[in-house]
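Every protein chain except one is present and positioned as in the full complex.
On to subunit A.
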Amino acid sequence: MTNAHPRTVPTRRQLLTRIGILAGSGALYQAMTAMGHAQGTDFTAPPVLSGVKPGTRVLVLGAGLAGMLSAYELRKAGYHVQVLEFQNRSGGRNISLRGGDTVTELGGATQKVGFAPGNYINPGPWRIPYHHQGLLHYCREFGVALEPFIELNHNTWLHSSEAFGGRPVRYRELSADFNGFTAELLAKAIDQHRLDDAVSAEEREYLRTAMQEWGRLDAGLSYGKGALSSGMRGYDRAPGGGPDGAPTFSTPFARKDVMRSGLWTWLAFHQRMDMQTTMFQPVGGMDMIGKGFNRQVHDLITLNCKVTAIHQDDRGVRVTYNDMGHGGVVREAQADYCVCTIPLPVLSQLDVQVGAALRAAIMAVPYVSSVKMGLEFRRRFWEEDEQIYGGISFTDQQINQISYPSNGFFSRGPGVLLGGYMFGPAAYDFAGMTPAERLEHALAQGEVLHPKQYRKEFSNGVSFAWSRVPWSLGCCSMWNEQARKTHYKALCAMDNRVVLAGEHASYVGCWQEGAILSALAAITQLHKRAQGVG
């Protein structure tokens, strides 16, 4: 989760560091591991909660993954569990949209999803790293089928309005040229003894050979047009069969254009541990996970409960809520302990009786704004015309990226792609638009990457603006270093009878794994408290 990108023009040292990352340098990997940056999450096994005093009651607020997992493990341990959920569905931010679904956002805009049967978009989480072993453990336990999520595809587009005349280039072209030219510079610098101060004679030999192989350099340590580079970046005329089967090599871009483009940032993007292969997605939509969890605990959940107050004393916890399924009548639920997973922008505005430290922590963590666009096209033109099977194209326009579906390859008929995934200023801007305006902007920007087909094949679309979601008022937690130092432990520590869970109470923020790990940590604390040892 560290800042792996330079914020200013890279220095020579930073550039070398980047090369190290791209080259998969063992030394760099070891250094990163030593700093704890390249490890998976800390899940090993579910906690064993034994010796529960019969009749001990726990109230769980929120039926997202953190809430449902808390309920599941606590009931298994012998607690008496009740879950209150605001929405008329369980799953929380684990959600998928399909044809016939309705999205109503704050401000009143309502969209009806028009996707064809079988198509969906995941407006929240959409991919799972292989090392999120907590979430994967429960997917397996609850029978949620997973399939590969294609994160990296060398045949997608990279686009900068400021580079290559504003035309998108293929990932493989940019990747091959960036690696090739970088390797050439380094190999020649070594050869010309420019790095003798920094690199021993023995290391120079290894490094030069590595650069030659990695960058596809010729015997003269140059990167240029030929079989070596075309084997990486692609051909003008692809190799064929028969008498005229000979390929024609492609011409690399100019080095200065490659370096100036900034597009190399997307090479490093996929190499961060969070995005490394293999990634997964549930078969049929991300909400298959929420449904899998719901199968385990649905009998414990009461939907349509708008919590307004959480009070506690030496005897127990009292939660006041409006029963929205019954005209908003005020009800009270009581328990010995409470696991609260309510998103912080909402929780910070409720009447919550906790100590000053937790109160301050709840107030200290804002949520990021994010917008996703799901666009359905009449045919899978990205596959049929451009041989793009899954993966992500990136652009410096507001939509930021277009991600192609990782399922249903080669199928005929309509397909849904992610036509925009925004944070920061772009998300604020798009969230402030009407759904129709968002669609128009997404089409106008997507058209730059797919000029021939985008308008022609477009069928319908939906936008999801997280800052306009009534039950979260934002996408996910936004920590900074100071807030972590000052408030993180207080946010996670049990306050008398109340403990918080959710991705915000983890160092795996904005991932479902954070919800899982925080829930396990919360119920472990709760159990210790109930046993009188915590």
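As a working rule, a contact is a pair of C-beta atoms (placed from the backbone, for glycine too) under 8 Å apart; a residue touches a chain by one contact, two chains touch by 3 or more; residues count from 1.
Everything below uses one rule, namely that contacts and distances are computed from a predicted model.
Enquirer: Missing chain's UniProt protein name, "cysteine desulfurase", "Cytochrome c", "Insulinase family protein" or "Ectoine/hydroxyectoine ABC transporter permease subunit EhuD"?
Expert: "Cytochrome c"
Enquirer: Can you tell me which of A:78, A:247, A:366 or A:408 touches the chain that was removed from the display?
Expert: Checking the options A:78, A:247, A:366 or A:408, the one contacting the hidden chain is A:366.
Enquirer: Have a look at A:146, A:344 or A:443 and name the one touching the chain we're not showing.
Expert: Touching the chain that is not displayed is residue A:344.
Enquirer: Out of A:43, A:126 or A:214, point to the residue that touches the absent chain in the complete complex.
Expert: Only one of A:43, A:126 or A:214 touches the chain omitted from view, namely A:126.
Enquirer: Which residue, A:476, A:490 or A:520, contacts the hidden chain when the whole complex is considered?
Expert: Touches the omitted chain: A:476.
Enquirer: Touching the absent chain: which residues on subunit A qualify?
Expert: Contact residues on subunit A toward the absent chain are 1, 3-9, 86, 106-107, 125-127, 160-163, 261-263, 265, 269, 272, 274, 306-308, 322, 343-350, 363, 366-370, 392, 394, 396-401, 421-432, 465, 467-471, 473-474, 476, 478-484, 508-512, 514.
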